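Of the protein chains in this complex, all but one are displayed in their positions.
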Amino acid sequence: MKSLILQTATRSLVAVMLLFSIFLLLRGHDEPGGGFIGGLVGAAAFALYAIAFDVQSARRMLGIRPQMMIAIGLAMAGGAGIISLLASEPYFAHLWYHTEVPGFGEIHLGTFLLFDIGVFLVVIGVTLLVILTLSEE
Amino acid sequence: METLMAILIGGLFASGIYLMLRRSIVKLAIGLVLLSQSANLTIFTVAGLTRGNPPLVPEGETMPLVPYADPLPQALVLTAIVIGFGVLAFTLVLVKRVYQTVGTDDMDEMRSTDGFKD
Partner (left out) sequence: MSHDLLVALPIVIPLVTGVIALLFYEQRETQRIISAIGAAALLIAGIALLLEVRAEGILVSDMGGWPAPFGIPFVADLLSAVLVMMTGLIAFTVALYSLATMDPRRESFGFYPLFHILLMGIAGSFLTGDMFNLFVWFEVMLIASFVLIALGGERAQLEGAIKYVALNLISSAILLAAIGLLYGVAGTLNMADLGMKLQDVDEPWLVTAIGMLFLVSFGIKAAIFPMFFWLPASYHTPPIAVTALVAALLSKVGVYALIRAFTLIFTQETGYTHQILLVVAGLTMVTGVLGAVAQYEVRKLLSFHIISQIGYMLVGLAILSPLALAGSIFYIVHNMVTKTNLFLISGAAYRLQGTYELKQLGSLYRYHPYISALFFVSAMALAGMPPFSGFFAKLTLVRGSLEVEHYIIVAVALFTSVLTLFSMTKIWTEGYWTPSEAEENDELPPGVNSWPGWNSQMLAMFVPIIILAALSVGMGIFAQPVISLLIETAEQLLEPSLYIEAVIGDES
């Protein structure tokens, strides 16, 4: 199916959706949001691209095999737990790092962020692996 | 409300099981989806349907405003939906592969591995 309207809209929509997915991911730090729904929106962007154009170009746009994305995501999410173990804390006890950035205010970073980014990547990877596998052939 | 939900859940379970008893594996997959959704609804209903505030502590307070909803069943249902989503994706791929390999979606034609002599 090749629709000019869909393809034109997709070009601009994909960028907005990807941006929105990252917004959702980072918003999850303190408020409702997070890696899971961020990842779903991100995967939806690639899926839309695959529908409007074709699976091959969606894979090219992704630039990395979904399997690899799952692996990196799992490594980050699991690694976040292992950092706590190395610090003699229970598995997945999140560690926080507070700092003052001049002109920006206080920020706090934690192993939790690493975990959330990992989830984000895993969700995109798994969803795309399934969607792209099903729509090929 | 609980009665209504109970009837709905019962109906979903029944339809799920009915679909699973059909011979087509596509209907089997749909039946599985209905089954897992009715299980999710069960958790949601049993834990109590309260109309209330989100279970977040407002600024300057130490407790959420009463009445607030129990967040745990919602977390459970969300997790179960995510898992159900993953499993469903796999089931779909499997059904497709089975159809391609065996050439039919009739369960009765897939008895070569059952371990009983014909």
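Note that the chains take the letters A and B in the order they are written out, and that residue 1 is the start of every chain.
In this text, a residue touches a chain if its C-beta (ideal position, glycine included) is under 8 Å from a C-beta of that chain, and two chains touch if they have at least 3 such contacts.
If you're wondering where the values come from, they're calculated on a predicted model, not measured in any experiment.
Participant: Taking the complete complex into account, which shown chains does the hidden chain touch?
Facilitator: The undisplayed chain, in the complete complex, is in contact with A, B.
Participant: Any idea which of A:Ala15, A:Met68, A:Leu109 or A:Leu134 touches the chain not displayed?
Facilitator: A:Met68
Participant: Touching residues of subunit A against the unshown chain: what are they?
Facilitator: Against the missing chain, subunit A presents residues 65, 67-68, 70-72, 74-75, 78, 81-82, 85, 88-94.
Participant: Contact with the hidden chain only, please: which subunit B residues?
Facilitator: Against the missing chain, subunit B presents residues 16, 20, 25, 28, 32, 35-36, 38-40, 42-48, 72-73, 76, 79-80, 83, 86-87, 90-91, 94-95, 97-98, 101-102, 107, 110-115, 117.
The criterion applied here is as follows: only the chains that are shown with their structure count from here on.
Participant: If you average the CA atoms of subunit A and of subunit B, how many Å lie between those two points?
Facilitator: So the centroids are 25 Å from each other.
Participant: Can you tell me which positions in subunit B touch subunit A when the two form their complex?
Facilitator: On the subunit B side, the touching residues are 82, 86, 89-90, 92-93, 96.
Participant: In the complex formed with subunit B, which residues of subunit A make contact?
Facilitator: The contact residues of subunit A facing subunit B are 36, 126-127, 130, 133-134.
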